[in-house]
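Input: a single structure, listed below in structure tokens.
Complex shown without one protein chain; remaining protein chains in place.
In this document, chain identifiers A and B correspond to the written order of the chains, with residue numbering beginning at 1 in each.
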Amino acid sequence: MTEKSPNQISDDLLRPLFQTSWKFFALVAFLGVFVVAAFASFGYQVYTGIGVWGIRRPVFWAFDITNFVFWIGISHAGTLISAILRLANATWRRPVTRCAEVITVFALSIGAMFPIIHLGRPWLAFWLIPYGSERQIWPNFRSPLVWDFFAINTYLIGSVAFLTLPIIPDWALVRDKAKGWRKRVYSILALGWRGTPKQWSRLETAMRIMAIAIIPVAVSVHTIVSWDFAMAPVPMWHSTIFGPYFVAGAIFSGIAGLIIAMAALRKFLHLEEYLLPIHFDNLGKLLLMMSLLWFYFVLAERLTAWYGNAPSEMAVFWSTQEGSYAPLFWTMVACNFLIPFPILAIKRLRTITGTVIASLGVVVGMWLERFLIIVPSLSRKFSPYSWGTYQPTWVEITLLVGTFAGMVLLYALFSKAVPIISIWELKVGMQKKSVVSSQLSVVSYGKAQKADTPLANEAAKS
Amino acid sequence: MVVDLDRCTGCEGCVVACHAENNIPTVGEKEAAIGRAMHWIRVERYYEGDFPNVKVKFQPVFCQQCDAAPCEPVCPTFASYHTNEGLNGQVYNRCIGTRYCANACPYNVRFFNFYNPVWETPLHLQLNPDVSVREVGVMEKCTFCVQRIKAAEIGAKAEKRELKDGDVQPACAQTCAPKALVFGDLSDPASEVSRLAKSNRATRLLEELGTQPKVIYLQRESWHDREKS
Partner (left out) sequence: MKTVKAIYGLYNDPDSAQGAVDALRAAKVELRDLAIISSEPFEEYEFGRLDHRTPMPWLAALGGLMGGVSGFLLAVLTQKSYPLATGGMPIVTLWANGIITYELTMLGAILTTLFTLLVAARIPDWRAKIYDPAVSEGKILVGVVNPREESRVELKRRLSEAGAAETKEVG
């Protein structure tokens, strides 16, 4: 990074909040069309019935649950980058943490809508909330869907807290630099933050506790989502590998999503001096590792299925390997492994463009992977008399496109209200580690030990 | 319930009777073509052998009322649960339509109301007043004609006696001309079903999955013998 003064950093990173070009409004309008279309299709579906989708007996879940698992998976980006790198004290994370945490919150919000969207009677979704209803009945705590409810809500609350707490000091910064209506709004948002040592200390402690807490939550969320499948006796679903497989896949797709988001931000918000090639290089290496891990899991799952040769499982196995789902399957393998692997493994190709291409492939591949876990198994369930097929309808496709548009829209709106790179954390990273620190002892005010600095000694003398 | 596959002629009278008794909608040609037909009981046809030595096997399949039903623990709202009498109960009012139970059922005997069912006048006059009409978004399946079970129980209680074997006849068993479908109380050792269940022709569907289905299928040839012949 060229040596920028802290004030320059503030100005650069606050510029998107204060300056908006017509291109932003055009983008919002464009994305808004798809989002509105998605909401309209959902309204149509609620009014008419799930029949407007392509699902049928025996494939009762398809695009709806694919989207659900996909978006929850994308939401694992923030946790990995923010929490794990924070705990590991990896300093290169600093410009990246907020981008990642934002992805988590929005992807999770979108993903969490699908358990409601896919219901036959969505207006009764509140029955999943454990409240003492007049029907004197509680949710079934044995059901993985109820586990989903608890896990996703816990993760959502945790992620929102994890995201918004470090934003408060940046909002205080905006409050001080803004004028007019912005100053009023941000004064309220900043909650009266000043920046005393006690406040900073408490904030950092809170962040550390939440980083430790959010990692097991994230692991549990996607494990529980995978158990929506693994707990049912469906061929190729009822496998113990699903928990770790899904968590690895989630982190994989999350990092890919993060790389794409960062590249877009870098380009459109002119953050070339903050989101550096080294960040993409490091994330690219992580993506490579996750790609290998994904390949390992897929290989382990399929090898054991093939070797075990159970008839019901082999029916599903061959349908994806050579049958009607084979084109999608091999596209998935190409997108998740064959294409990303050389791009990410060869240093010369692991540029910003390279990692973005690999990430785009991974996002497509991981969506296909979710689809291929759900639909082939359901379409080949035990008795061949009941085998079926699946074809999406325009309603499901509109919903899918709407989610992507919604994600980008939410991200764009967020970057206008909040500095997308955490300014105070970046400044902390730039602090020269003081020579004085070796002379410091932890002092509680008033005790005999005092700071042994030249200035302090001089002050003590006078 | 006992299904004697060697007696079943594949007439599908049971299917029609079930539709009539339980207010099951007919979904129409287009919907049926994509696999949304709702036949709580269906007669599966399997062809064995090549022409001219072809044999057709008929297998009526309906909810097996499993003792360890995989559809029950996965329902978030207890719409699918195990009754005290050992049936798998489906409570339409609790169902919010997650369709998890349908995915978990290995027998594919659960059906979903993709649209609001419509009975054009005067067909609405045929609806059975003892059975509810399900709205869009709700799962349904064979209930062993629980309305007839309940009616018989109430009648027996009013007459101050126990239920006898044969008091309750689900619509399919009542209609079955070759008497391939037999209904009764498996916990009563003197009942017809208990006697038939002890037959050496007895088998169950997908037994290896551990669902403990309550429907016993009788067929003369096991697949061992078929392989040999």
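In this section, contacts are C-beta pairs under 8 Å (C-beta built on N, C-alpha and C of every residue); 3 or more make two chains touch, one makes a residue touch a chain.
If you're wondering where the values come from, they're calculated on a predicted model, not measured in any experiment.
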Chain not shown, its touching partners among those shown: A, B
Absent-chain contact - pick from A:36, A:87, A:209 or A:299: A:209
Option from A:90, A:165 or A:303 whose C-beta touches the chain left out: A:165
Touching residue (missing chain; options B:62, B:81, B:114 or B:217): B:81
Residue among B:8, B:24, B:69 or B:109 that touches the chain left out of view: B:69
Residue ranges of chain A at the interface with the undisplayed chain: 5-7, 10, 130, 136-138, 140-142, 146-147, 150-151, 153-154, 157-158, 161, 165, 168-169, 172-173, 176-177, 187, 191-206, 209-210, 213-214, 216-217, 220, 224, 424, 427-428, 431, 433-434, 436-437, 440, 442-446, 450-451, 453, 455-456, 459-462
Footprint left on chain B by the chain that the document does not show: 67-73, 75, 78, 80-82, 212
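Everything below uses one rule, namely that only the chains that are shown with their structure count from here on.
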Where chain A and chain B are represented by their mean Cα positions, the distance between them in whole Å: 45
Residue ranges of chain B in contact with chain A within the complex: 31, 34-37, 44-46, 61, 70, 73-78, 94-100, 102-104, 106-108, 111-116, 135-139, 205-206, 209, 211
Chain A residues touching chain B - in the complex, by the definition given at the top: 48-51, 54-58, 60-61, 115, 118-122, 124-125, 127-128, 137, 139-140, 142-146, 149, 228, 231-234, 378, 381-383, 385-386, 388-389, 391
